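Okay, here's the structure, questions in a sec.
All protein chains but one are shown in place.
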Amino acid sequence: MAGGSICGFLEMIELLNHLVFGLAVAVSPTNVLLCLAGCFLGTLIGVLPGIGSIATISMLLPLTYGLDPVGALIMLAGIYYGAQYGGSTASILVNVPGEATSIITAIDGHQMARQGRAGVALGISAIGSFIAGTISTVFIAALAIPLTRVALEFGPADYFSLLLMGVLASALLSRGAVSKSVAMILLGMLLATVGMDLETAAPRLTLGYPQLMEQIPFAVLAMGAFGLAELGRSLETPENRDVISRQIGGLLPSLSDLKQSAAPILRGTAIGGFLGVLPGNGALLGPVASYGVEKHLAKEPQRFGKGAIEGVAGPESANNAAAQTSFIPLLTLGVPANAVMALMLGAMTMNGIVAGPQVIERSPEFFWGMIASMWIGNLMLLVINLPMIGIWVKLLKVPFRILMPSIVVFCAIGAYSMRNEPFDVALAGFFAVGGYLLIKLGFEPTPLLLGFVIGDMMEEKLRQALIMSRGSLAIFIEQPISAGLLALTLVLLSVLLLPRVRRKRDEVIVE
Amino acid sequence: MRSAFRHILLTAGAVAVAATAAFAQSADTYPNAPIKLVLPLGAGGATDNLARVSSGPVETKFGQPIVIENRPGAGGSLASAVVAQSEPNGQTLLFANFATHAVTPTLFTNLSYDPVKDFKPVTLIASQPHFVLVNPDLGINTLAELIDYAKKNPGKLNFASAGVGSPLHLAAEYFKIKAGVDLVHVPYKSSAPALLDLIAGRVQVFFDNVSTALPHVQAGKLKALAITSSKRSPLAPEIPTVAEAGLQDFETYGWWGVAAPAKTPPAVIAKLNAAYVEALKSPEVSSKLASQGYDVIASTPEEFEAYIGKEITKWAPVIKAANLSPTN
Partner (left out) sequence: MPNKDTSSVSDVGETEAKSWVPTQDFVAGIALLALGGFALYQSAGLPTGSLSAVGPGLLPRGLAFGIVFMGVLIILLDFTRPGERLGIVHLRPPVFIFAALMAFALTIKPLGLLGAVPIAVGLAGFASTETQWREIVVLAAALTVACIVVFGYLLTLSIPVGPSGWPVAAFAAFWK
């Protein structure tokens, strides 16, 4: 027992040593400045509606050319955090999520903005992100290496089962009828199949357009079916949006807001931190899961979708925790977990850092500097953004008739700049009309987008698992992680559905 | 409504003024404007990096910027179409690769341009061979052992691919034909998850770029049985070539070059070729690329043209054997 505690103590000392070493690298005035500049520019570009974090990073990437390797990566990390936060800001203020991870924030965040609580939503999102970032930085420093195993243990079958759980969560977390949510999830998954088949290169549902041979870019679908479609709807009822510009409440979250958000922030951090480790965009299930958990735990779940602060605090923390932990596979294995990490890997190679299992031994100053800079990046975000909330909120005072054409133009530029492809701009326009009609028919865009994101990974994992098992479905039960996840899905399903069924039955009896 | 009309007039006026600012150029003074280099892949990747590193000295020499335009999608055919249909004056160039010039001509049968005849090669910049990688737990130590094992256990081993029709995919399909073995294809959209599943042992064989795979080999997570080039790599001199390991006539490379629209004047092509060759032969560029696993080639336009022809003939039967559907 005593030996164990001494061991633990020594480990703590070592961890502290590493972090101090990392801070010493990251805290050089130049690096702090680079981090600050990265965060600031990332926020500034990321906040433009329709320009998501991948687009922001690739736009700002050239700024890091010519810096020393550690500095370049630190700046890039700053840009990434800034872009993520900027994306949430756009979701909250104008309801245009630029990427998958901020779809969930838009649900309650934008409702809060409509109720004059935009400052509170932005504030809680910054504070939650900071807390989540701090916890997960320590988490990474202590557990990066053992956590690598998690990434390796997760095979295609396990992934498929996890995604199945994600589908279930998406169906249940939306506001409207479940049958309509399911239809939208299926439609989203169908849209994800558009393009070349991953095994035979056969064109699927491309309608003969070569531009559709690659997948439909997520941001194009999101800005069309979500942002621009909603924009169209709010144009038809002037009274709806006047609420936004009429009154703006307190700029910062009050003590009771903070109290209400504390537990969701911690739960979100845990959920996001774990899912972020998984390769292949596991990160984006974090906000979905967190929202589902908060809605389920809430005393009045009906507040969700109408501006519940927990619906912003939890998912935003999950989002940021996942953004941190998605560095783990890159730093310890040299394998990027998502598109942003792939850009990071490219920047590492360009700067002569060999990414791979040996990066910790070969370039310790890089590894620990990077981890320390994550925390500094999060601090910078808070420092930059709390004072800027006032400015963002003033943006809401801009008359809608001015804001609307500006959003349209930024979306057009955002859609164009991803692939330098005019077709994508037209596609966003097409999705805007389609999305508007679906909204008029009582469908919601959120499950559509979630279905799109999940469906993309799900098909790949399903097919890989089935090829590995030579066509036997038993693989999903034989693999322990997958079996566990499926069992958990069943338990959740019964927990969530039983009260619903009972309530329905009671209603019928009353009638 | 009258103000709306005025607004449109104003717009039209601005556009007209802007249009007159366009200026002409002649081939003698080439290049007298920035050059656009269209890339068939997205920003920030290895190809993007290669294009920037190799074009840097060309920019300096010409005194004109080379603006890189990323046009990913449809196996590079979107980027190719842009260049094929642009003015043949050397101001718009294609960063050609395995996808645009070795695979597309066979795989895509219904293109708006001719992937071979619409281009004039400038230079083959560099190529990169692959490692034949296996999971170390398999207990296989040489290429001969792998072939032997696969022949005794047909359809037992899985091989991963990253991107349908990519060099990483077709190299493995080519290996199946040449070695006469039956491996099961597990497709991945990108290299990262394929590497993870290989390290974890869920797939057993993977052909990956030397630069990406080397750190994993050096860390002992993966075993490289052979390199698919004719010479050993200076980065990993201990890894034998495929021929040395007993499989003759089997070479695979990812490769990258510059191509211009077909009607570009020969003088412009010559000038471009000279500039790129000089850039690639500079110690700074060549050592940087060598350290990233590339074999710097810097060929003449004729050599590049011949190379493209050979690649198309070499891969067409592999694409057919891999059961890839010919697509539009």
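For reference, chains read A and B in written order, and residue numbers begin at 1 within each chain.
Heads up, the rule we're going with is that a contact is a pair of C-beta atoms (placed from the backbone, for glycine too) under 8 Å apart; a residue touches a chain by one contact, two chains touch by 3 or more.
Computed from a predicted structure; not experimentally measured.
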Which of these touches the unseen chain: A:23, A:142, A:168 or A:235? A:235
Contacting the left-out chain: of A:387, A:422 or A:484, that is A:422
For the chain that got dropped from the picture, name the residues of chain A it touches. 45, 59-60, 62, 177-180, 182-183, 186-187, 189-190, 193, 197, 199-200, 202, 204-205, 207, 228-229, 231-233, 235-236, 238, 302, 400-402, 404-406, 408-409, 411-413, 415-417, 420, 422-423, 425-426, 428-430, 432-433, 436-438, 440-443, 455, 459, 462-463, 466-467, 470-473, 500
At which residues does chain B meet the chain that is not included here? 3-4, 6-8, 10-11, 14-15, 18-19, 21-23, 33-34, 36, 64-65, 67-70, 325
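What we mean here is this: only the chains that are shown with their structure count from here on.
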How many Å are there between the centre of chain A and the centre of chain B, using C-alpha atoms for each centre? 31
Which residues of chain A touch chain B once you look at their complex with the stated criterion? 57-58, 61, 65, 151-153, 155-156, 196-203, 206, 208, 210-211, 213-214, 279-280, 329, 333-337, 342-343, 346-347, 349-350, 352, 354-359, 419-421, 460, 463-464, 467-468, 470
Spell out the residues on chain B that touch chain A in their complex, using ranges where they run on. 42-46, 48-49, 52, 69-75, 77-78, 81, 107, 111-112, 158, 164-165, 184-190, 192-193, 195-197, 199-200, 202-203, 211, 214-216, 218-219, 221, 291-292, 323-325, 327-328
